[in-house]
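Notes follow the structure.
One protein chain is absent from this view; the other protein chains keep their places.
For clarity, chains are labelled A and B in written order, and residue numbers in each chain start from 1.
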Amino acid sequence: MPVIALLTDFGTQDIYVGVMKGVIWSICPEAQIADLTHEIPPQDIVAGGLALWGAFRFFPKGTVFCAVVDPGVGTKRRAIAVQTSQYFFVGPDNGLLWWSIGESHVLKVVELKNDKYFLPAISNTFHGRDIFAPVSAHLAKGIPISEFGLEIDLDKLVKLPPLRASFDEQVLVAQVIHIDRFGNAITNLRRKDFETWLESIGNKLWLATIKGKSFNSIAKSYGECPEGEPLLLFNSYDLLEIAVNKGNAAIALGIRKGDQIKIQTTKERATEGV
Amino acid sequence: MPVIALLTDFGTQDIYVGVMKGVIWSICPEAQIADLTHEIPPQDIVAGGLALWGAFRFFPKGTVFCAVVDPGVGTKRRAIAVQTSQYFFVGPDNGLLWWSIGESHVLKVVELKNDKYFLPAISNTFHGRDIFAPVSAHLAKGIPISEFGLEIDLDKLVKLPPLRASFDEQVLVAQVIHIDRFGNAITNLRRKDFETWLESIGNKLWLATIKGKSFNSIAKSYGECPEGEPLLLFNSYDLLEIAVNKGNAAIALGIRKGDQIKIQTTKERATEGV
Partner (left out) sequence: MPVIALLTDFGTQDIYVGVMKGVIWSICPEAQIADLTHEIPPQDIVAGGLALWGAFRFFPKGTVFCAVVDPGVGTKRRAIAVQTSQYFFVGPDNGLLWWSIGESHVLKVVELKNDKYFLPAISNTFHGRDIFAPVSAHLAKGIPISEFGLEIDLDKLVKLPPLRASFDEQVLVAQVIHIDRFGNAITNLRRKDFETWLESIGNKLWLATIKGKSFNSIAKSYGECPEGEPLLLFNSYDLLEIAVNKGNAAIALGIRKGDQIKIQTTKERATEGV
């Protein structure tokens, strides 16, 4: 049974997502449809791109990801489909798919132009229903991607900044890219990059600072710290996260999306209160 | 695979919707279940009826719509099932289904009375679980609608006001019937009715006014206007909508459900600030 995974900023108050499912099942009645989330902040391409990147690798081979965070709907932004060695991605060409396909072996990118696979009438406001849902359903049914339009060059797609923290021998600078429901602040520092940096500085002592609060260790779980205490850990995506055990780190420390955390070598272990 | 589409005001905080799915799959294990939305404002039959009307035509033939916005549960209001040439509708007889079946070729309406197709114990508070879910599942399995109760006359059903704006040769008056998650204000003016009126006035210039704000054109997409500017467009349901590009029209213009937009012929093009 083919799987189609939906990710949008449509919310669940309105019928938009339900209608997309109606369109999909009209074309591919046997599809399993998963909701990744529909609560991406309206028109927040970065939040949508991060969510898709964090989720896609856990789905079965052949899954079609239909992602719609589309502030440019009705303008000349392109609609695309991407085939990788494992998956299909369908959505607007505005960066939303970039982090996911950037870590995949891309086989083909096409611009969606063949209206044989669209709904008969195309609105200017809801391509999720009129283009992206029916194309995803036809892909799930096995229609080859080349049927949907002409191939375009991967290099010509709209990109997002790299999902990686920057570092040199002295300092590592990461950014908060997402605050989740529990108030955990998720950064763009991957575990592997942190380990590489640690090795490059000879595994010396280090001090991480954000919003005047310092840390000198990485916890293995929330429960390892006393309740109410802030901590650093690598979360389920292996991205560095600032959290508070049974609390809300964003509120407790005043952290917002875009804030920086700096990690520097230090001679002594941090003392309490630093 | 039969499709059952659910629309309720139950929210997703509680288990009510999950329980309905358990009941459905106990009877019809192969059903595909779509959530249209469960965030209809509690007991708001009009909002529920509009959502159902906007969604139903995008579903595959044979879909069973199980709609439960039911302030009269436990009283003498009737429970009904409706078979149209394309679909089945199941829910309370309180107007909720009216706009949808009003645009369909109705084959039969029955009052749900045969408790062979209900859960063994019927509560006074949760007919979604005890009556509407099991009846929907039995319909999806192919039980003929006449099995569920005696036929009743379409004319005897509880109705809602027509989902159409009123107009004469001078003026067209539409009402805001829904504010969506993005703050778009959706009216009861259909694109076809607007075009008919335009023709009847000889395609003269016109001016639309709501909350002291005037418009003299219809946009084709949100992106066509500068950011933050209000605009009119026909939305994905082909209903006139007041929107703000990358903004919230309801907040920006102070529009509420029930507000009127008047469209009148005018001699000159509106000047800025009018």
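The rule is short, and it goes like this: a residue touches a chain if its C-beta (ideal position, glycine included) is under 8 Å from a C-beta of that chain, and two chains touch if they have at least 3 such contacts.
All values reported here derive from a predicted model rather than from experimental measurement.
K.L.:
Who touches the missing chain here, B:Phe126, B:Tyr222 or B:Tyr237?
P.N.:
Of all options in B:Phe126, B:Tyr222 or B:Tyr237, contact with the hidden chain holds for B:Phe126.
K.L.:
Using the touch rule from the top, list residues of chain A that touch the missing partner.
P.N.:
Interface with the chain not displayed, on the chain A side: 1, 3, 5, 7, 12, 32, 34-39, 51, 54-55, 58-60, 63, 180-182, 220-224, 233, 235-236, 246.
K.L.:
Residues of chain B in contact with the chain that isn't shown?
P.N.:
For chain B, the residues touching the absent chain are 10-19, 21-23, 25-26, 29-30, 33, 42-43, 71-75, 123-126, 129-130.
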